[in-house]
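Have a look at this one before I ask anything.
Missing here: one protein chain of the complex. Every other protein chain is in place.
Presenting chain A:
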Amino acid sequence: MNIQANPDLSIAALSIDSPEGRIVSDISLALGRGRPVTLLGESGSGKSLVAQAIMGNLPPGLHATGRVVFKGTDLLTETPAQRRRRWGRSICLLPQEPWLALDPTMRVLPQVAEIHRFVKEKDAARSNALAKENLAGVSLAHAGALYPFQMSGGMGQRAAIAMAHAADSELLIADEPTKGLDTVLRDSVTARLKREVEAGRLLLTITHDVAVARALGGMIGVMLDGRMVEHAPAEKLLEAPEHAYTKALLAAEPAKWEPQASAASGEVVLAGRGLAKRYDRRSLFSDLDISVAAGEIVSIFGPSGCGKTTLGSILLGLSPPDAGVVERRAGMSPLRFQKLYQDPPAAFAPHQTIRKGLTDLVRLHAKEWTAVERLLDRLRLPETLLDRLPSQVSGGELQRFALLRALLLDPAFLFADEATSRLDPVSQKEVITFLQEIVRETGPAVLFVTHDRDIAENISARAINLDNKGPLETAH
């Protein structure tokens, strides 16, 4: 791998303005063959906007200034039509959640073949043969006849990579390529991206996952509030971060946490015995025993689609098991069994301000508003957020509001369903830390679902691996 002195894509002083003001300012970076760049940062830090400025598909109303020089031409001076002609030919985007970006009415093989046929202008038979090769290259040779909805998220992602490979453009931009994937799938996607780099393509990756940035190597740029706060080679940045935010980001990686398992401090609150559930003629789990006691966090982990959420719904009584029984400690109000959702914005009514929701809750259960104020303080949520709609606060803050809402009812059992998987690492760590503190202070039983084994092992004394269809005790 020879590193060229002359980069193939260089961005200088790129700024993006909206009518309300500047949202991304002064980004400079350079990509060369064998030297990928990864932009790391939380939601709203503007990293996707940088990608869109390079592609030339910024949302209406946004305007980019500066220089984006790709092989000697400044892309920002080209007309929209000229830039669109580059899409799929010299610049190609691997979209966020490609599973949603695939055409749902078309089988996978023809979707890949289309690229050869219409972008590369080959004949039909040749296109099909090439598409088959592309799919085989991502171990999807058997899946060519499937529709996107028949595939898992990981397969969809690999299909999208096959398409990006088929396009064979010089520059590949991957926008959150591992969002919503579990660890195993994430690593396989990252490995495929790395292979693209080795094949001599330029790669710009956008992610909030430090592990992805580490695996890809090259240069890493850390973005915060529309600025690049640190830009250095991967080894240097990951080993010796300089900026405080980079340090926080690296410390928030689950593998780096200090294990802090809370042990049971009371009697069993909720227990399931001999639980079984089938879905679509497939057994999710059978003969599963589980019990959660006051003051302990029990983790369930396993890959997507293994029935973690279903197990929680059964324990909460939201759906019935096919076999087995769920026992709750006698004499407890059903209101003391609460749930935290995977996607915080979905768990709040979109039209209702957070204050209205909380006021109604306080009134319904004849509580005092001071209880809310105390919890706001406890969860470090500023009071100004109360008058916003759920879509106007960040995911991490909203998840803390969800926690607050549940805590108002003095929960005995909390089911956290992938409650932090959609948050960036810093907010994820924050929410989990609060959860651990709450468990220590007031002692609810917590069942924590995650697809991240590191989190499971760090926060709980007992972790159940649903993949093996049975409990796997991990001792500390």
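To be clear about the criterion, a contact is a pair of C-beta atoms (placed from the backbone, for glycine too) under 8 Å apart; a residue touches a chain by one contact, two chains touch by 3 or more; residues count from 1.
The definition used in the following text is that contacts and distances are computed from a predicted model.
Hidden from the displayed complex is a chain whose UniProt protein name, among "Cytochrome c peroxidase", "Homoserine O-acetyltransferase", "Ferrous iron transport protein A" or "ABC transporter permease subunit", is "ABC transporter permease subunit".
The hidden chain makes contact, of the residues A:231, A:405, A:429 or A:453, with A:405. Among the residues A:14, A:155, A:206 or A:219, only A:206 touches the chain that is left out of the figure. Among A:301, A:337, A:434 or A:448, only A:337 touches the chain left out of the display. When the omitted chain is restored, the residue from A:26, A:74, A:360 or A:441 that touches it is A:360.
Residues of chain A in contact with the chain left out of this view: 18-19, 23, 41-49, 59-61, 96, 176, 179, 206, 208, 316, 318, 335, 337-339, 341, 343, 346-352, 360-361, 364-365, 391, 394-395, 402, 405-406, 409, 422, 424.
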